[in-house]
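Just one protein chain is left out here, and the rest sit where they should.
Per-chain residue numbering starts at 1, and chain names A, B, C and D are given in the order in which the chains are listed.
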Amino acid sequence: MKMIKQHSKKTGLPPGTLLHVGNERREQAKVTLVEYTADKCFEKQSCNIQEFLQKIPADTVTWFNIEGIHDISLIETIGKQLNLHVLTLEDIVHSGQRAKFEDFGDYLFIVTKMLRYNKELHQLQSQQVSFVLGRGYLMTFQESDWDVFEIIRLRIRKNSGFVRQMGCDYLCYALIDAIVDHYFEILEHFGDKMEELEEELLTHPSEKTLHKIHIIKRDFVLLRKTIWPLREAVRCLQDDESELLGDDTQLHLRDVHDHTVQIIDTLESSRDLVSGMLEIYLSSVSNKMNSIMKVLTLIATIFIPLTFVTGIFGMNFHTMPELRQGWMYPWGFWLIIIGIVVAMAVYFKKQKWL
Amino acid sequence: MKMIKQHSKKTGLPPGTLLHVGNERREQAKVTLVEYTADKCFEKQSCNIQEFLQKIPADTVTWFNIEGIHDISLIETIGKQLNLHVLTLEDIVHSGQRAKFEDFGDYLFIVTKMLRYNKELHQLQSQQVSFVLGRGYLMTFQESDWDVFEIIRLRIRKNSGFVRQMGCDYLCYALIDAIVDHYFEILEHFGDKMEELEEELLTHPSEKTLHKIHIIKRDFVLLRKTIWPLREAVRCLQDDESELLGDDTQLHLRDVHDHTVQIIDTLESSRDLVSGMLEIYLSSVSNKMNSIMKVLTLIATIFIPLTFVTGIFGMNFHTMPELRQGWMYPWGFWLIIIGIVVAMAVYFKKQKWL
Amino acid sequence: MKMIKQHSKKTGLPPGTLLHVGNERREQAKVTLVEYTADKCFEKQSCNIQEFLQKIPADTVTWFNIEGIHDISLIETIGKQLNLHVLTLEDIVHSGQRAKFEDFGDYLFIVTKMLRYNKELHQLQSQQVSFVLGRGYLMTFQESDWDVFEIIRLRIRKNSGFVRQMGCDYLCYALIDAIVDHYFEILEHFGDKMEELEEELLTHPSEKTLHKIHIIKRDFVLLRKTIWPLREAVRCLQDDESELLGDDTQLHLRDVHDHTVQIIDTLESSRDLVSGMLEIYLSSVSNKMNSIMKVLTLIATIFIPLTFVTGIFGMNFHTMPELRQGWMYPWGFWLIIIGIVVAMAVYFKKQKWL
Amino acid sequence: MKMIKQHSKKTGLPPGTLLHVGNERREQAKVTLVEYTADKCFEKQSCNIQEFLQKIPADTVTWFNIEGIHDISLIETIGKQLNLHVLTLEDIVHSGQRAKFEDFGDYLFIVTKMLRYNKELHQLQSQQVSFVLGRGYLMTFQESDWDVFEIIRLRIRKNSGFVRQMGCDYLCYALIDAIVDHYFEILEHFGDKMEELEEELLTHPSEKTLHKIHIIKRDFVLLRKTIWPLREAVRCLQDDESELLGDDTQLHLRDVHDHTVQIIDTLESSRDLVSGMLEIYLSSVSNKMNSIMKVLTLIATIFIPLTFVTGIFGMNFHTMPELRQGWMYPWGFWLIIIGIVVAMAVYFKKQKWL
Partner (left out) sequence: MKMIKQHSKKTGLPPGTLLHVGNERREQAKVTLVEYTADKCFEKQSCNIQEFLQKIPADTVTWFNIEGIHDISLIETIGKQLNLHVLTLEDIVHSGQRAKFEDFGDYLFIVTKMLRYNKELHQLQSQQVSFVLGRGYLMTFQESDWDVFEIIRLRIRKNSGFVRQMGCDYLCYALIDAIVDHYFEILEHFGDKMEELEEELLTHPSEKTLHKIHIIKRDFVLLRKTIWPLREAVRCLQDDESELLGDDTQLHLRDVHDHTVQIIDTLESSRDLVSGMLEIYLSSVSNKMNSIMKVLTLIATIFIPLTFVTGIFGMNFHTMPELRQGWMYPWGFWLIIIGIVVAMAVYFKKQKWL
């Protein structure tokens, strides 16, 4: 339900007022700087950002990563220094955005959602990551202190792949690609859960199964809401005519676009499959219930006429010849009883009720 | 059901006949004038509107707010003075419009729906707000005396944010933004309600829960009907090429457009979630019923054969050797009874019915 | 079900053969002529149409209204006189058309469906109205003798509104607007019915309620089929570049288009609401049934063990010490009975079954 | 289920290999030639096609109708003579095509599906009809020996309508129009069936009704699959810029297009109505079942406590004062019994269960 709880704090403030809207607040925003060319690579934490921003080197790729978007003054400093539009700053600090892409001429602005499945808390975690891609620099703003970018950092340090040979735009692509690749992991996690559920459904369906199915359904609704807009954003980015994006990077972005389409396809198919599981659950519960009721009712149906027979012979009429006949008790009575049971059993068998 | 009750009063009148169609009628329409530049700010209520309209100052922003669209003669006066099209006036006084945007060349006309949740009446309230944005002035027409613009007025008075530095178009944007921001509050309210419902669903679902679910579903249908057209209207406004709209304002309108898209996304996801809740409710009710019926039927199924046994020993046959054996009563009889009960319990246990 | 019964009579005839397809046949087609300028207005019934058609005055607005499209020879005469295309004539006399707009260069051809709710027959009535808008004249062809145009006639006679000041195109707009305005009345009628139904649903749902819901659903399907194509037709008319349509009329048509969109919105929302009502009905019926079955089963469940106890004491064993103890009857037996009842009641209470 | 059984015979053959795929095989393909101008008309069966093809007269309309597309060598001869593309020939003999239109420059190729309801076999029959419209000739290829073109032949013979005055394109339009007109007959047939079903639903719903509903639903799925692509095909034909199509014919094709749209509308509405019927059926069956169970359970619920009372008085306690009181039997006992019955009846009445 968290999906609709993030906006109202901001209601009533003038546009351009920066107010952080989101969940997590680290003590202090952490700024990490990575600077590299094909030859050398340089990393620094918690640097004096203002100094660096004043003279961004033209010949290197400079990547600022800001963890913690609640430090409004920091964001404002960066905004002033880099000449970012007021709405960009607002979108950065306000964590309830849809994924989107905007071309401000001097820089490109991309908002994405980073997802991971926290295995300790058994919980899906989401945070907003904003990209500002300018001439010679890339800034990434993330809400909290976990990310899926470690592999990119490793590639930069180890100079594996092409990342060190390419510019900022390629780095931006690589990071978005890392985020999208992580969506596949989330899908796999859900794939495993669905397999377990299907197993459970066939062997021992219970009311818990129903709740699991509904939790998965709800998670799919939220995932869809998160991933769907990214497709459009990446498509716009890929088609953008800004000179900040190289042709080759746009070719790579087409690949990312294909991946988002594939994820959405998979999500839609999974939703169909989960709906199918719900149908199976409901009809198997109803079938089980029906078969219990059938057996119980059969037992009652057999014994009620028998009780009627004993009722007859338990009557106190002064003249009941049947009661006096000696052969009547063990033979007559039990024959009637067994006769009734057999007749009913045969009938039920014939009707295929047993 | 109110959604389809507002038009027929007007049926049969010639287009251009102004007739107020709507619910609330304040005694007298209240006109408020706010005039400001970056330096000064001036506010006046119930002014002589005609005088002002004759010489709208060119260098200030002039905002007329008319509360109460039932005062036809006032609206007609304004229309004549400002040269508004007959259809514009008709749309202003007729409160059943969809949100829309129309460019009449000399002025822009925007219709929106303002929503608030009245916490005292536990009721969603809606009113139509029409904007006429002309050269140097902005007119807003609202149906009743509540609005969500107070925060904008405060900003103007206190000169906070950019509003005093910008023109009429920015003011128009700010007001629309205030309306859209308020939609988020409505969504949050529904989010809270849905959380309560989910809680209720898991702990003590009752027929009331079903009705609550259906009321939320219905409210979502109405919300969707209200908000959906606004998205298109804002998109048209944002893309309009009128010189009445500054570039920066259109950038801000893109932000509003993003917000409406986000609201619609959230609404659609919420509808999915509510449908899921209905499914949970129906199957949990059915499960509860089933488990009751199962226990009750089990009890009957156990006792009916036992009653048959007592029936046997209650028969009046003159020669029933079983009745005479001394060991038969306490031991034989109770062993049979206990035997039957145990056998059935074991069988039911084995079938996992207990 | 009438929606699919109107075409086959015509199957096999060459296109261009005029054959009336439809329900009602008035004895004789009734031709009404209204001719007006801003200054004067002239009305005539059952005139000699041929004479008039030969010299349509250029400076006045001439409106021919033909009631009864079964008079093939009349239609053919008009067609020849005004140079109408064979397919136009066919569409006029064949009443099963979808709403559509076609520009034939010399004249515009519009097909609409006029609806009204006949309060005496409790029935929705529909008839096709075709418009031929040419230079200086407007011809309307209707199937039967009721229409919703009386208000326009009044306006022409009384010279209220703009209609007398404007040309044929405005008259055409005014008539279409009258038809669309009438759709709102139909919607209101259904709105009232839905409110009644909702009331009935909450107080005394019965099988009749179900049928009423289904009849409304079916009516909505038919309404949707009728109104949906009109939206497209009006949009095409509004965008048409024919010189027969004035700019101002097209502005007014935009208004009509907005109305049809609004009607379709309302219709879709209403369909959603009716589906919700069906769900409420089904679950309330099922809830009611469940609560009946629960009470009945509870009664049976309580009495079956009691009957077993009486069965025990009704057995005829020669040695049953319980039967001889004097305290056994009133005290022992009734304590057992009351004990069982209380135990069960407590258990059921604890399980919240009571 | 036949819809997916027609392709695999062809799998693996090179494109351009002509292999007839379809159901019916007449002994020999039947070729009919109709040649006409405005003045004269000439008909011939089983002519030597090759001779005719070599010199197609330029000033007459020549219509070849080939019944039986299994005669591969004939098709190949025609193809070679008229210079038809290999894929055209393939589509002609392979009867599992979707309706489509293709412009090959020299000729236009149209595939349609002809439907009829065989009243003797109570079965919907379908066959593929392909049109090749070239300069001065029209070829139609049909699978089997029934068609819906008799009315067009009559018109040609009798020179009724415009067909004799017009060219090949008009003939082509007339034949397609005949096919589409026949769809209306099919729809009417289903309309009648639906009316019967609705009647049956209200008076005596049974399991057969359910099967009938499902058969109609399935037929609608198949009809939709058949008719839907035709709409697109006709639209393309109507917009085609080939000089083989006259302007007037394209105007007539717009009419055919309107008809297909109308048929699809009707089909969609009918599907909605049938779904509604299924809902009514299911809830009326469930209602009927519920009311049976309620009455049966009521009877049991009334008699079980009564049986308990007789059980009490049937006990064999040595000291039961009630049994000895003289007034106890007829009066006391029956008062208790009647009292219980009345109390229960009042309670059930109050709860509105009776």
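Quick notes on this structure:
Simple rule for what comes next: a contact is a pair of C-beta atoms (placed from the backbone, for glycine too) under 8 Å apart; a residue touches a chain by one contact, two chains touch by 3 or more.
A quick note: this is a predicted structure, and the numbers were derived from the prediction, not measured.
Between the chain not shown and the residues D:L53, D:L251, D:M328 or D:A345, the one that touches is D:M328. Here one chain is not drawn; of D:K44, D:K80, D:R135 or D:R218, the residue touching it is D:R218. Check D:D39, D:D59, D:E207 or D:D247 against the missing chain and you find that the one touching it is D:E207.
For chain D, the residues touching the chain absent from view are 1, 3-5, 7-8, 10-17, 85-87, 90-91, 96-98, 100, 102, 207, 210-211, 214, 217-218, 221-222, 224-225, 228-229, 278, 282, 285, 289, 292-293, 295-297, 299-300, 303-304, 306-307, 309-311, 313-316, 320, 323-324, 326, 328-329, 333.
Contacts to the hidden chain, counted on chain A, fall at residues 151, 155, 160-163, 174, 177-178, 181-182, 184-185, 187-188, 190-191, 194-195, 198, 251-252, 254-255, 258, 261-262, 265-266, 269-270, 272-273, 276, 279-280, 283-284, 287, 290, 293-294, 297-298, 300-301, 304-305, 307-308, 311-312, 314-320, 351, 353.
One rule holds in what follows: only the chains that are shown with their structure count from here on.
Rounded to a multiple of 5, the Cα-based rotation taking chain B onto chain D is 145 degrees. Each chain gets a centre from the mean of its Cα atoms; for chain C and chain D, those two points are 26 Å apart.
Annotation: 42 Å between the Cα-based centres of chain A and chain C. For chain C, the set of residues that touch two or more other chains comprises 293, 297, 300, 304, 307, 311, 314-316, 320.
Taken as a graph of touching chains, this assembly is arranged as a line, each chain contacting the next along an open chain of partners.
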